[in-house]
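Here the complex is missing one protein chain, while the rest keep their positions.
Chains here go by letter, A and B, matching the order in which they are written, and residues are numbered from 1 within each.
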Amino acid sequence: MVKTVMVVDDDPSIIYTVKQGLEGSYPDYKVITAEDGRECLDMLGKRQIPDIILLDIMMPDMSGWETLDKIKKNPSWRNIPVVFLTARTDRVAKDAGGFLADDYIEKPFKIPELKQRIDKVLKIK
Amino acid sequence: MKINFSLSIKLTLLVLLISAVVIFSITYINVTEETKFFENAYAEKATALTQAFNANILSRSQLEDKSNLLTYITKYIYRNPEILEIDINLPDNQGKLTTVVSSNSDSVGNSASNYHHSSYETGNVYRIPIHNGDSHSLTIVTPLYLSGKIVGTYDMVFSMNKAYLTLDDQMRNLIILSTIGLFLLVINFLYALRRIIVKPITTFVDATKMIGKGNLDARIKIDSRDELGKLASAFNNMTDDLKQSRAEIEKYSKTLEKQVSERTKELEESKEELKLKVEALEENKAAMLNIMLDLKKTISDLEEAKKHINIQNVELKAAHEKLFLLNKDLESKVKERTAEVENLLRQKDEFIGQLGHDLKNPLTPLVGLLPMLEEKEKDPKTKEHLGVIIRNVEYMRDLVIKTLQLARLNSPRTAFDIHDINLQEEFNNVFENQQILLKNNNIVVENNIREDIFVKADKLRLEELISNLLANAVKYTVDAKGKIIVDADKKNGIVTISVSDTGIGMTEDQLGRIFDEFYKADGSRHEMDSSGLGLTICKRIVERHGGRIWAESLGKGKGSTIYFTLNGGDEKDKE
Partner (left out) sequence: MDKKIIFLAGICIFLLVSFSGCTQQENEMDPTIKRIQDAGVLKVGTSADYEPLEYLDENDNIVGYDIDIAAEIADELDVSLYVINIPFNMTDFTNALNNGEVDIVISAITITPERSEQVLFSNAYLNAGQVIIVNKTNQDIIFPEDLKNKTVGVQSGTTSEEEALKYTNSTLIIGYDNYMMARDDLLAGLIDAIIIDYPAGVGLTKNTDLKIVGDPFTDELYGIALKKGEQALKIKIDTVIASGKPRELENEWFGITD
């Protein structure tokens, strides 16, 4: 079964790494990409619903938190699991009144680690 | 049997009295009757004799012949022994009747009694019975006829002693007989009395005594249907009622007793308590008195001191004011500095954060993609180069991550978000995240932590901690079929967690130093493999959670165990 993974990060290298890494190593993975939160939401709006979203926190314009907030507030998207890709391991805890990601993975990560994390989250879901 | 005695005696005496009255009445009547009878008999006889006597006096000359008359009288008496005396009375010159001839010569010349005069005048015959003690006589006074004319009187005294003797005997016999009869009557009466009245009464008395002694089972058995029988049944009923009442009373009394004893016990206890309290109070009082005395002294001392203090106060006040101004100055300076420091710290953190981000991002492609290249590369030399590059990239990664972690941990600004976290779950989480690492190193993990153990910790930091411990344990367990065992024990609110490995173990010397920065235990290890910061980070995390961390090992080659403590938590606040 094909697992669709959406990766949202302002660093193209990250996108490249994720896409190449996952699709290259695991044939049943398909990666769609977005360079910022807005693009992510557009894609979601265009019914491009992935099985899981990998979301960078540190992004200009719309941060990962904001994006997450938007995703979770939308009834069609709220059930999509979200995993933070974080370079800053600060508070991944709840902001006051905010939503939580389903999981996080710290950069830099190895591709198998990523895959394992994705599988774990999807399994839970 | 006093009842018997008096009751019987009373009735006996009553019966005796009645009988005596009856007997004497009968006897008296009898005697009177007999007397009358005798008297009548004698009277008749006397009348006959007097007539015969009179018949022999035929002429006056006879009357005048005293000698002859006396002889006649004497002979008459001699022939008729019942006659005691005969007197012949004739009127004297004055016409008064006088005794002229008598068998009792002492009577001659005596005046006749009124009876004689009556008889002389009326011609009546008088019977005069005389009873003088035991001598009973009957005197007949009768007119003396001569040629049908009354010329005088005479009287004859008849002795009735003989008859009376008989009468007396009869009477005595009668009395004796009746007395004996009375005696028997009394005895019989008493026996009947005893049976009918006294015995039942005694039964009553006995029963009543028994009841008096407290035996309420006494019953009176009287068969007769008369008043006594009724009384007995009424009595028995009463006894039954009494018994019942008594049973109830006893029951009630027992209850009361119990209550009373309980109350008494309570009272006793209260009394004891009171006593103790009183004693205590007494002691307190004494102590209080002492204290009061001390207080008094202290007060006077204080008064003194107060004076001093007042003086000092004034001085202090001046100094205080000075200090206050100085304080204010310092405060503003401190505020300035603090703000500056805060600023600097923030800047630092931001810098580090940014640095971290800027270091990590570029590392990601390296870390992610190089392994793929290495895998796909067929050329051995190229592969070897790639391998060296990958190792160094990984080292940098480890260094970057760990340094950043450490920096964050060292920063006071970093706040910990403490929640109650399920330990078992957390460990499993990390194990799962690191399964690739574990599988590659052929290591089996065993999670012995109970599912009900919670710890108060920052989730992220806890994950970091566990990851580092795990990584450390893996690093030093390189033989095939290595095992890592985790366990936890909650005691007095503190959870002690152990992470044991079957690795190369540590010496005592090493045990103390592993938590130092950049310390690498295994000298043989390549520098590139380990940053030496892992356990330092663990220590920081544990210490910032208020716990402590230490390592134990049985020696080289015998595995090691890292212990750390955290505050225990509840399921309630589970994250």
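Definition applied: a contact is a pair of C-beta atoms (placed from the backbone, for glycine too) under 8 Å apart; a residue touches a chain by one contact, two chains touch by 3 or more.
Quick caveat: nothing in here was measured; it's all calculated off a predicted structure.
Visitor: For the chain that's been dropped from view, list the shown partners it touches.
Guide: If we consider the entire complex, the absent chain touches B.
Visitor: Which of B:Arg172, B:Lys251, B:Lys333 or B:His385 sits in contact with the chain that's absent?
Guide: Checking each option in B:Arg172, B:Lys251, B:Lys333 or B:His385, the one touching the absent chain turns out to be B:Arg172.
Visitor: Considering the whole complex, which of B:Leu190, B:Val205 or B:Leu355 touches the chain not shown?
Guide: B:Leu190
Visitor: Under the stated touch rule, tell me which residues of chain B contact the chain that is not displayed.
Guide: Chain B touches the chain not shown through residues 1, 4-5, 8-9, 12, 16, 20, 66-67, 70-71, 74-75, 77-78, 81-82, 84-85, 103-106, 108, 132-135, 159, 161, 168, 171-172, 175-176, 179-180, 182-183, 186-187, 190.
We take it that only the chains that are shown with their structure count from here on.
Visitor: So how far apart, in whole Å, are chain A and chain B when each is placed at the average of its C-alpha atoms?
Guide: Roughly 82 Å, centre to centre.
Visitor: Would you mind writing out the residues of chain B in touch with chain A in their complex?
Guide: Touching chain A: residues 353, 356-357, 360-369, 371-372, 397, 401, 404-405, 408, 415, 417, 432-433, 435-436, 458-460, 464 of chain B.
Visitor: Name, in rising order, each residue of chain A that touches chain B in their complex.
Guide: So the residues of chain A in touch with chain B come to 11, 13-14, 16-18, 20-21, 24-25, 58, 87-93, 106-114, 116-117, 120.
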